[in-house]
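Every protein chain but one is kept in place in this view of the complex.
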Amino acid sequence: MSSLKLRAVRKSYGNVEVIKGVNLDIKDKEFVVFVGPSGCGKSTLLRMIAGLEPITGGDLEIGGQRMNDVDPSKRGIAMVFQSYALYPHMTVRENMGFALRFARVPKEQIAKQVNAAARILALDPLLDRYPKELSGGQRQRVAIGRAIVRQPEVFLFDEPLSNLDAELRVHMRIEIARLHKELQTTIIYVTHDQVEAMTLAQTIVVLRDGIIEQVGRPLDLYDDPANQFVAGFIGSPKMNFMATSVVASGKGSVTLELTHQGKTAITLPLTGPLPAIGDKVTLGVRPEHFELAGSGIADIALDIDVAEHLGATSYIYANTASGEQIIVEREESRHELEQSGLSVAIPATKAYLFDAAGQRLR
Amino acid sequence: MAQSALARSERINGWLFVMPALVLLGIFMVYPILWSLWMSFQVGRGMNFSFGGTANIMRLTQDPVFLRALSNTMLFLAMQVPIMLVLALFFANALNDSKLWGRGFFRTAIFLPCVTSLVAYSVIFKSIFAIDGIANQTLLVLHLIENPINWLSDPFWARVVVITAITWRWTGYNMIFYLAAMQNIDRSIYEAARIDGVPAWARFWFITVPLLKPVILFTSVISTIGTLQLFDEVNLLTQGGPSDATLTLSLYIYNLSFRFMPSFGYAATVSYVIVILVGILSLIQFIVAKDRRA
Partner (left out) sequence: MSNPIALIGRAGTYLLLSLAAFVSIFPFFWMVVGASNTSADIIRGKGTPGGALWDNIVKFVNSFDMVRVLFNSFLLAGLGTVLTLLVASMAGYGFEMFRSRFREKVFGGLLLMLSIPFAALMIPLFMLMAQLKIINTYQAVLLPSIASIFIIFYFRQATKAFPSELRDAAKIDGLKEWQIFLYVYMPVMRSTYAAATIIVFMANWNSYLWPLIVLQTNEMKTLTLAVATLAAGYTPDFGVIMVGAIAATLPTLIIFFLLQRRFVEGMLGAVK
């Protein structure tokens, strides 16, 4: 049993509150990713779960037991650190067995567990080396191995891939995903990289300024963001936001005027409460969702600034007449992009609306 | 605010680790310095004290020996510290040149004096500057002097010997600080300056010296404190003589407390003069250093 329950969890340093009341349930064997910009409190939250930071208020339960005041080593967790935190004066073998040594586990048992973990991660040939004799990727694997040896109920990963180069990062990402399948334990993984979050998570928790913005499955967050922050954070390149104002509202739809688009009017259906006429609302369209001119609900004319050709796809960085930057992703007829003008259509179904406070209008 | 068990154990551990040091410092530093403050208002000899108010401070102003010790100490400070630091800076700059032949040898040689024990080197200097000693012999042979100089019995030359001795011992020490700081300066700054046509002296004066300012400040504060407390060398070389020409404040305090009939209260007052001097001079050095940075 290794589900987690956070109830109104708070953390403050003096008068500064960094975690402002977090409620979260994590199921057994779930792979959860905390994601958010730097300073959002995701690492602090993880360290509170680990017991490295005292919890100022609220309750933390792991496996049904309140853990607020329990020593880190007795919470059934293991942690992989950003800098790996391998003990530099010990060999890989000693590093991996260190925790068991202090848990008074007999030597033969330690050796057995270390060897088993080493086999999972293909660390066998490295066991007698020192951390400084290993490459970045190998150190990372040792750090994971050290966590595995303890046979924890919950693995905590604190930005484990951020010190690796791009290629290795992709490789380790896959390895971690495989590991989760193999070990069948709960994993809480902190990252600022939304690609890592999307690819690894079963559930993503988006944090900002110490509060949870949205919790959900990766595709749910992408398809159905709760607010402008999540919409902008998930997806790459970022969702485009355009300023508009409401010119007509009623009967399950709104008509908007693009502020910077020479009064182009668009009408979108809404099921929820409608905004009032004159309200400023933000229209969001993902780069990959623009359609060819003429096929959507309205066309907008753009000046092309730079086109990046990635091969399978191209990103076009363009400006509206009044200087709003818009990114468009294109897969077809890309050679025509050499010319300076471009007209794209706003799609009928994949346009999102946000009110002035950033909340989604549905 | 209710504190969690984890926060409490952090706090307790934090104090446990610093406690041994704080207790020792409390007993052997804070307590003595406060006691010394109290004592500086006491008069009397030996272990019999009575409250004397400002009597000791009055006595200071009229005590020719104290004034002598004070002026000697200030003289040593004013002469020795600048000479030593300039020499150290010069040597460091010369040795920072990677094309210099034999720089390892020069560096080790100039640093070597600060490995010696204070007592050993003082004694060696005493023998070198004996009246018939090697110093006089050499100067006579070179015809730099007509008659041997009575180094340690002449007030002027005794001071020269003391200053020479301290400079000998500590120049290499300071040089190492400068050398380390110079090696942290990005080479390309000098290359850029050379391409811009900045001459060597200007590179030293307008690049090296400003970048070394924090280290220069550090060494000058350390040297000031050291010189104000000067004791070992003078006690061994001249015992403050001839006729108090090399008497320092520390030596005077020692004499007042342990050589003559002890006058602890007055000695404590003299010792506070050093505390105040160190405070004032450190403050001045910090202000000067800050000013130039702006």
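Per-chain residue numbering starts at 1, and chain names A and B are given in the order in which the chains are listed.
The rule we apply is simple: a residue touches a chain if its C-beta (ideal position, glycine included) is under 8 Å from a C-beta of that chain, and two chains touch if they have at least 3 such contacts.
This one's a predicted model, so the numbers in the text were calculated from it and none came from an experiment.
Peer 1: Return the single residue from B:A5, B:M29 or B:I145 that touches the missing chain.
Peer 2: Answering carefully, the residue with contact to the hidden chain is B:M29.
Peer 1: Give the residue, chosen from B:A120, B:I145 or B:A192, that touches the chain omitted from the document.
Peer 2: Looking across B:A120, B:I145 or B:A192, the contact with the absent chain belongs to B:A120.
Peer 1: Which one touches the absent chain: B:A21, B:L144, B:I195 or B:M261?
Peer 2: Per the contact definition at the top, the residue touching the missing chain is B:A21.
Peer 1: Considering the whole complex, not just the chains shown, which residues of chain A touch the missing one?
Peer 2: Those residues of chain A that touch the unshown chain are 47, 50-52, 71-74, 77-79, 81-83, 85-89, 98-99, 102-103, 146, 150.
Peer 1: At which residues does chain B meet the chain that is not included here?
Peer 2: Chain B touches the chain not shown through residues 9-11, 13-18, 20-22, 24-25, 27-33, 35-36, 39, 87, 90-91, 94-95, 100-101, 105-106, 108-113, 115-128, 130-138, 168, 171-173, 176-177, 180-181, 200, 214-215, 218, 221, 225, 228-229, 231-232, 236, 249-250, 253-254, 257-258, 264, 267-268, 271-272, 274-275, 278-279, 282.
Note that only the chains that are shown with their structure count from here on.
Peer 1: Hey, how far is the Cα centre of chain A from the one of chain B, in Å?
Peer 2: Distance between chain centres: 58 Å.
Peer 1: Any idea which chain A residues touch chain B in the complex?
Peer 2: 51, 53-56, 68-69
Peer 1: Of all residues in chain B, which touch chain A in the complex?
Peer 2: Against chain A, chain B makes touches at 1, 3-7, 10.
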